[in-house]
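Report on the structure given below.
The complex is shown incomplete by one protein chain, all other protein chains being positioned as in the whole.
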Amino acid sequence: MIELRYFAWLRERVGTGHERIETDARTVAELMSELAARDEGYALAFSDPSTIRAAVDQELADLDAPIEGAREVAFFPPMTGG
Amino acid sequence: MIELRYFAWLRERVGTGHERIETDARTVAELMSELAARDEGYALAFSDPSTIRAAVDQELADLDAPIEGAREVAFFPPMTGG
Amino acid sequence: MDIRVQAGAFDMGAELNSFAAAQSGAGAVVSFTGITRDLAEGGLERMEIEHYPGMTERALAEIAAEAEARWQLAGSLILHRYGPLTPSDPIMMVATAARHRGDAFAAAEYLMDYLKSRAPFWKKEITQAGAEWVQAKEADEDALSRWSDPDERGS
Partner (left out) sequence: MDIRVQAGAFDMGAELNSFAAAQSGAGAVVSFTGITRDLAEGGLERMEIEHYPGMTERALAEIAAEAEARWQLAGSLILHRYGPLTPSDPIMMVATAARHRGDAFAAAEYLMDYLKSRAPFWKKEITQAGAEWVQAKEADEDALSRWSDPDERGS
(Lines give C-alpha, C1' and ligand atoms only; values in the text may rest on other atoms or scores of the structure.)
Protein backbone atom coordinates (compact mmCIF):
# COMPACT_ATOMS: atom_id res chain seq x y z
CA MET A 1 0.00 0.00 0.00
CA ILE A 2 1.20 3.42 -0.91
CA GLU A 3 -0.28 6.80 0.00
CA LEU A 4 -0.88 9.13 -2.96
CA ARG A 5 -1.29 12.87 -2.54
CA TYR A 6 -2.44 15.46 -5.06
CA PHE A 7 -2.23 19.24 -4.86
CA ALA A 8 -3.56 22.35 -6.63
CA TRP A 9 -5.15 21.69 -10.04
CA LEU A 10 -3.98 18.08 -9.99
CA ARG A 11 -6.06 17.53 -6.87
CA GLU A 12 -9.04 19.21 -8.51
CA ARG A 13 -8.75 17.09 -11.67
CA VAL A 14 -8.41 13.75 -9.95
CA GLY A 15 -11.11 14.76 -7.49
CA THR A 16 -9.34 13.89 -4.26
CA GLY A 17 -6.39 15.05 -2.16
CA HIS A 18 -5.21 11.60 -1.20
CA GLU A 19 -5.86 7.93 -1.58
CA ARG A 20 -4.17 4.65 -0.74
CA ILE A 21 -3.49 2.21 -3.54
CA GLU A 22 -1.72 -1.04 -4.36
CA THR A 23 0.61 -0.75 -7.33
CA ASP A 24 3.23 -2.69 -9.21
CA ALA A 25 4.75 0.49 -10.64
CA ARG A 26 8.48 0.69 -10.01
CA THR A 27 9.04 4.36 -10.81
CA VAL A 28 7.21 7.65 -10.56
CA ALA A 29 6.67 7.60 -14.34
CA GLU A 30 5.20 4.11 -14.26
CA LEU A 31 2.86 5.16 -11.48
CA MET A 32 1.77 8.18 -13.53
CA SER A 33 0.95 5.97 -16.54
CA GLU A 34 -1.00 3.61 -14.35
CA LEU A 35 -3.01 6.47 -12.84
CA ALA A 36 -3.60 8.14 -16.23
CA ALA A 37 -5.22 4.93 -17.48
CA ARG A 38 -7.81 4.96 -14.70
CA ASP A 39 -10.49 7.37 -15.93
CA GLU A 40 -11.02 10.68 -17.68
CA GLY A 41 -10.21 12.85 -14.67
CA TYR A 42 -6.89 11.09 -14.09
CA ALA A 43 -6.17 11.04 -17.81
CA LEU A 44 -6.67 14.81 -17.95
CA ALA A 45 -4.63 15.39 -14.79
CA PHE A 46 -1.66 13.39 -16.10
CA SER A 47 -1.99 14.29 -19.78
CA ASP A 48 1.15 16.48 -19.84
CA PRO A 49 3.89 15.08 -17.60
CA SER A 50 6.08 18.12 -18.26
CA THR A 51 3.67 20.22 -16.15
CA ILE A 52 3.81 17.83 -13.22
CA ARG A 53 6.25 17.59 -10.34
CA ALA A 54 6.48 14.65 -7.99
CA ALA A 55 7.74 14.01 -4.48
CA VAL A 56 8.62 10.62 -3.01
CA ASP A 57 8.35 10.56 0.78
CA GLN A 58 8.22 14.37 0.76
CA GLU A 59 11.38 14.87 -1.28
CA LEU A 60 11.23 16.19 -4.85
CA ALA A 61 11.89 13.30 -7.23
CA ASP A 62 12.55 12.82 -10.94
CA LEU A 63 10.10 10.88 -13.07
CA ASP A 64 12.45 7.92 -13.20
CA ALA A 65 12.91 7.83 -9.42
CA PRO A 66 12.13 4.41 -7.88
CA ILE A 67 9.12 4.20 -5.58
CA GLU A 68 9.77 0.79 -4.09
CA GLY A 69 9.38 0.99 -0.34
CA ALA A 70 8.03 4.55 -0.45
CA ARG A 71 5.26 5.38 1.98
CA GLU A 72 3.98 8.42 0.12
CA VAL A 73 4.12 9.75 -3.43
CA ALA A 74 2.77 13.21 -4.25
CA PHE A 75 1.91 14.87 -7.57
CA PHE A 76 1.50 18.60 -8.11
CA PRO A 77 2.12 21.44 -10.56
CA PRO A 78 5.31 23.55 -10.39
CA MET A 79 5.37 25.49 -7.13
CA THR A 80 4.25 29.11 -6.95
CA GLY A 81 5.00 30.18 -3.40
CA GLY A 82 6.77 33.29 -2.25
CA MET B 1 35.70 84.75 0.23
CA ILE B 2 35.16 81.03 0.30
CA GLU B 3 33.71 78.87 3.07
CA LEU B 4 35.85 75.90 4.07
CA ARG B 5 34.45 72.91 5.94
CA TYR B 6 36.29 70.04 7.59
CA PHE B 7 34.91 66.74 8.85
CA ALA B 8 35.95 63.78 10.99
CA TRP B 9 39.70 63.49 11.67
CA LEU B 10 40.43 66.31 9.26
CA ARG B 11 38.31 68.61 11.41
CA GLU B 12 40.12 67.41 14.52
CA ARG B 13 43.57 67.97 13.00
CA VAL B 14 42.92 71.46 11.65
CA GLY B 15 41.12 72.33 14.88
CA THR B 16 37.93 73.78 13.41
CA GLY B 17 34.87 72.66 11.48
CA HIS B 18 34.70 75.70 9.23
CA GLU B 19 36.32 78.97 8.37
CA ARG B 20 36.07 81.66 5.71
CA ILE B 21 39.18 82.54 3.75
CA GLU B 22 40.44 84.52 0.78
CA THR B 23 42.42 82.43 -1.68
CA ASP B 24 44.02 82.65 -5.11
CA ALA B 25 43.94 78.87 -5.50
CA ARG B 26 42.25 77.81 -8.72
CA THR B 27 41.75 74.11 -7.96
CA VAL B 28 41.02 71.87 -5.00
CA ALA B 29 44.62 70.64 -5.10
CA GLU B 30 46.05 74.18 -5.07
CA LEU B 31 43.81 75.01 -2.12
CA MET B 32 45.08 71.93 -0.29
CA SER B 33 48.71 72.95 -0.84
CA GLU B 34 47.96 76.45 0.40
CA LEU B 35 46.28 75.11 3.53
CA ALA B 36 49.04 72.54 4.19
CA ALA B 37 51.58 75.38 4.29
CA ARG B 38 49.75 77.19 7.10
CA ASP B 39 50.87 75.41 10.25
CA GLU B 40 51.64 72.00 11.73
CA GLY B 41 48.00 71.02 12.25
CA TYR B 42 47.09 71.77 8.65
CA ALA B 43 50.30 70.18 7.40
CA LEU B 44 49.42 66.98 9.26
CA ALA B 45 45.82 67.07 8.09
CA PHE B 46 46.79 67.40 4.44
CA SER B 47 49.99 65.33 4.50
CA ASP B 48 48.52 62.45 2.49
CA PRO B 49 46.13 63.70 -0.21
CA SER B 50 45.20 60.12 -1.15
CA THR B 51 43.32 59.82 2.15
CA ILE B 52 41.31 62.98 1.55
CA ARG B 53 38.08 63.53 -0.32
CA ALA B 54 36.76 66.95 -1.32
CA ALA B 55 33.41 68.45 -2.17
CA VAL B 56 32.84 71.72 -4.03
CA ASP B 57 29.48 73.28 -3.24
CA GLN B 58 28.37 69.99 -1.67
CA GLU B 59 29.19 67.81 -4.68
CA LEU B 60 32.11 65.35 -4.58
CA ALA B 61 34.99 66.78 -6.64
CA ASP B 62 38.33 65.59 -7.98
CA LEU B 63 41.55 67.20 -6.81
CA ASP B 64 41.91 69.04 -10.10
CA ALA B 65 38.37 70.43 -9.97
CA PRO B 66 38.19 74.26 -10.33
CA ILE B 67 36.99 76.19 -7.29
CA GLU B 68 36.48 79.56 -8.98
CA GLY B 69 33.11 80.94 -7.99
CA ALA B 70 32.52 78.19 -5.44
CA ARG B 71 30.83 79.21 -2.21
CA GLU B 72 31.93 76.21 -0.17
CA VAL B 73 34.73 73.66 -0.31
CA ALA B 74 34.80 70.74 2.10
CA PHE B 75 37.56 68.27 3.01
CA PHE B 76 37.03 64.94 4.71
CA PRO B 77 38.24 61.35 4.87
CA PRO B 78 36.57 58.61 2.79
CA MET B 79 33.00 58.12 3.96
CA THR B 80 32.04 55.38 6.38
CA GLY B 81 28.25 55.55 6.64
CA GLY B 82 25.75 52.74 6.37
CA MET C 1 16.89 29.30 11.88
CA ASP C 2 13.24 30.04 12.47
CA ILE C 3 10.74 28.42 10.07
CA ARG C 4 7.03 29.09 10.40
CA VAL C 5 4.17 27.97 8.15
CA GLN C 6 0.90 29.39 9.39
CA ALA C 7 -2.64 30.25 8.37
CA GLY C 8 -2.80 33.40 10.46
CA ALA C 9 -1.73 36.87 9.44
CA PHE C 10 1.59 38.27 10.67
CA ASP C 11 2.97 41.73 11.38
CA MET C 12 6.09 42.11 9.23
CA GLY C 13 7.40 45.02 11.33
CA ALA C 14 7.01 43.16 14.60
CA GLU C 15 8.64 40.09 13.04
CA LEU C 16 11.57 42.18 11.78
CA ASN C 17 12.07 43.75 15.20
CA SER C 18 12.02 40.47 17.09
CA PHE C 19 14.26 38.81 14.50
CA ALA C 20 16.82 41.62 14.71
CA ALA C 21 16.70 41.66 18.51
CA ALA C 22 17.58 37.96 18.59
CA GLN C 23 20.76 38.39 16.50
CA SER C 24 23.82 39.29 18.51
CA GLY C 25 26.75 40.84 16.77
CA ALA C 26 25.06 40.99 13.38
CA GLY C 27 25.46 44.42 11.86
CA ALA C 28 23.34 43.70 8.80
CA VAL C 29 19.71 42.60 8.69
CA VAL C 30 17.89 42.09 5.38
CA SER C 31 14.20 41.32 5.02
CA PHE C 32 12.00 40.46 2.10
CA THR C 33 8.21 40.58 2.33
CA GLY C 34 5.88 39.31 -0.36
CA ILE C 35 2.53 41.04 -0.44
CA THR C 36 -0.62 39.96 -2.27
CA ARG C 37 -0.93 42.37 -5.13
CA ASP C 38 -3.91 43.02 -7.30
CA LEU C 39 -3.91 41.60 -10.82
CA ALA C 40 -2.84 43.72 -13.78
CA GLU C 41 -6.46 43.82 -14.87
CA GLY C 42 -7.66 44.42 -11.28
CA GLY C 43 -10.46 42.64 -9.47
CA LEU C 44 -8.55 40.25 -7.23
CA GLU C 45 -11.01 39.34 -4.49
CA ARG C 46 -9.06 36.75 -2.65
CA MET C 47 -5.99 34.57 -2.87
CA GLU C 48 -5.76 31.05 -1.60
CA ILE C 49 -2.53 29.28 -0.86
CA GLU C 50 -2.39 25.52 -0.72
CA HIS C 51 0.64 23.72 0.63
CA TYR C 52 1.89 20.23 1.43
CA PRO C 53 2.02 19.95 5.22
CA GLY C 54 5.11 18.07 6.30
CA MET C 55 7.01 18.49 3.07
CA THR C 56 6.72 22.28 3.28
CA GLU C 57 8.47 22.55 6.64
CA ARG C 58 11.08 20.05 5.49
CA ALA C 59 11.79 21.87 2.24
CA LEU C 60 12.05 25.25 3.98
CA ALA C 61 14.38 23.87 6.65
CA GLU C 62 16.64 22.39 3.95
CA ILE C 63 16.71 25.68 2.03
CA ALA C 64 17.54 27.64 5.19
CA ALA C 65 20.22 25.12 6.19
CA GLU C 66 21.83 25.42 2.76
CA ALA C 67 21.83 29.22 3.04
CA GLU C 68 23.43 29.04 6.49
CA ALA C 69 26.07 26.70 5.06
CA ARG C 70 26.85 28.97 2.11
CA TRP C 71 27.05 32.30 3.91
CA GLN C 72 28.21 33.54 7.27
CA LEU C 73 24.84 34.15 8.86
CA ALA C 74 23.91 34.98 12.42
CA GLY C 75 20.39 33.79 11.74
CA SER C 76 17.58 33.34 9.26
CA LEU C 77 13.79 33.44 9.27
CA ILE C 78 11.24 32.05 6.83
CA LEU C 79 7.57 32.70 7.49
CA HIS C 80 4.89 31.69 4.96
CA ARG C 81 1.13 31.79 5.18
CA TYR C 82 -1.39 29.39 3.65
CA GLY C 83 -5.16 29.46 3.28
CA PRO C 84 -7.26 32.45 2.21
CA LEU C 85 -5.60 35.88 1.98
CA THR C 86 -7.08 39.23 1.10
CA PRO C 87 -5.38 41.69 -1.28
CA SER C 88 -2.58 43.70 0.39
CA ASP C 89 -2.03 40.95 2.99
CA PRO C 90 1.60 39.97 3.50
CA ILE C 91 1.99 36.43 2.16
CA MET C 92 5.42 35.59 3.44
CA MET C 93 8.71 37.01 4.59
CA VAL C 94 12.30 35.98 4.89
CA ALA C 95 14.96 37.70 6.97
CA THR C 96 18.69 37.16 7.28
CA ALA C 97 21.25 38.59 9.67
CA ALA C 98 24.99 38.66 9.13
CA ARG C 99 28.11 40.53 10.05
CA HIS C 100 28.52 41.70 6.46
CA ARG C 101 25.77 43.07 4.29
CA GLY C 102 26.82 41.09 1.21
CA ASP C 103 26.15 37.82 3.02
CA ALA C 104 22.78 39.00 4.32
CA PHE C 105 21.64 40.16 0.87
CA ALA C 106 22.85 37.10 -1.01
CA ALA C 107 21.33 34.69 1.51
CA ALA C 108 17.96 36.47 1.44
CA GLU C 109 17.88 36.30 -2.37
CA TYR C 110 18.87 32.65 -2.24
CA LEU C 111 16.09 31.85 0.22
CA MET C 112 13.57 33.60 -2.02
CA ASP C 113 14.75 31.93 -5.22
CA TYR C 114 14.59 28.45 -3.72
CA LEU C 115 11.39 29.06 -1.81
CA LYS C 116 9.68 30.14 -5.05
CA SER C 117 10.50 27.00 -6.99
CA ARG C 118 11.27 24.33 -4.41
CA ALA C 119 8.83 24.80 -1.53
CA PRO C 120 5.42 23.16 -2.08
CA PHE C 121 3.09 26.16 -2.13
CA TRP C 122 0.51 26.87 -4.81
CA LYS C 123 -1.38 30.12 -5.26
CA LYS C 124 -4.91 30.43 -6.56
CA GLU C 125 -6.38 33.79 -7.51
CA ILE C 126 -10.10 34.33 -7.09
CA THR C 127 -11.78 37.10 -9.09
CA GLN C 128 -15.41 37.71 -10.02
CA ALA C 129 -14.68 35.82 -13.23
CA GLY C 130 -13.67 32.72 -11.30
CA ALA C 131 -10.68 31.02 -9.76
CA GLU C 132 -7.36 30.38 -11.44
CA TRP C 133 -4.16 28.70 -10.32
CA VAL C 134 -1.13 30.95 -10.69
CA GLN C 135 1.29 29.58 -13.27
CA ALA C 136 4.92 29.11 -12.38
CA LYS C 137 7.24 31.48 -14.24
CA GLU C 138 10.15 30.15 -16.21
CA ALA C 139 12.14 33.08 -14.88
CA ASP C 140 11.73 31.70 -11.36
CA GLU C 141 13.14 28.33 -12.37
CA ASP C 142 15.94 30.07 -14.28
CA ALA C 143 16.81 32.15 -11.22
CA LEU C 144 18.11 29.02 -9.51
CA SER C 145 20.90 28.57 -12.04
CA ARG C 146 22.87 31.48 -10.64
CA TRP C 147 23.39 29.60 -7.39
CA SER C 148 24.68 26.40 -8.96
CA ASP C 149 28.31 27.51 -9.11
CA PRO C 150 29.60 27.42 -5.54
CA ASP C 151 31.97 30.29 -6.37
CA GLU C 152 29.11 32.51 -7.51
CA ARG C 153 27.63 33.76 -4.32
CA GLY C 154 25.41 36.42 -5.72
CA SER C 155 28.09 39.02 -5.21
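In this document, chain identifiers A, B and C correspond to the written order of the chains, with residue numbering beginning at 1 in each.
Convention: a residue touches a chain if its C-beta (ideal position, glycine included) is under 8 Å from a C-beta of that chain, and two chains touch if they have at least 3 such contacts.
Predicted model, so just to flag it, every value in this text is computed and none were measured.
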For the full complex, contacts between the hidden chain and the displayed ones involve B, C
From the listed residues C:36, C:56 or C:117, report the one that touches the chain absent from this view.
C:36
Which of C:27, C:53 or C:84 touches the chain that is not shown?
C:27
Chain C positions in touch with the non-displayed chain are 11-17, 20, 25-38, 90, 99, 101-102, 104-105, 108-109, 112, 143, 146, 155
Interface with the unshown chain - residue positions in chain B
5, 7-9, 11, 55, 58-60, 74, 76-82
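Here, only the chains that are shown with their structure count from here on.
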Which whole number of Å gives the spacing of the CA centres of chain B and chain C?
48
Chain-centre distance (mean CA atoms) for chain A and chain C, in whole Å, is 26
On a C-alpha centroid basis, what's the spacing between chain A and chain B, in Å?
71
Would you give the residues of chain B that are in contact with at least 2 other chains, written as numbers and ranges?
none
Where in chain C do residues touch two or more of the other chains?
none
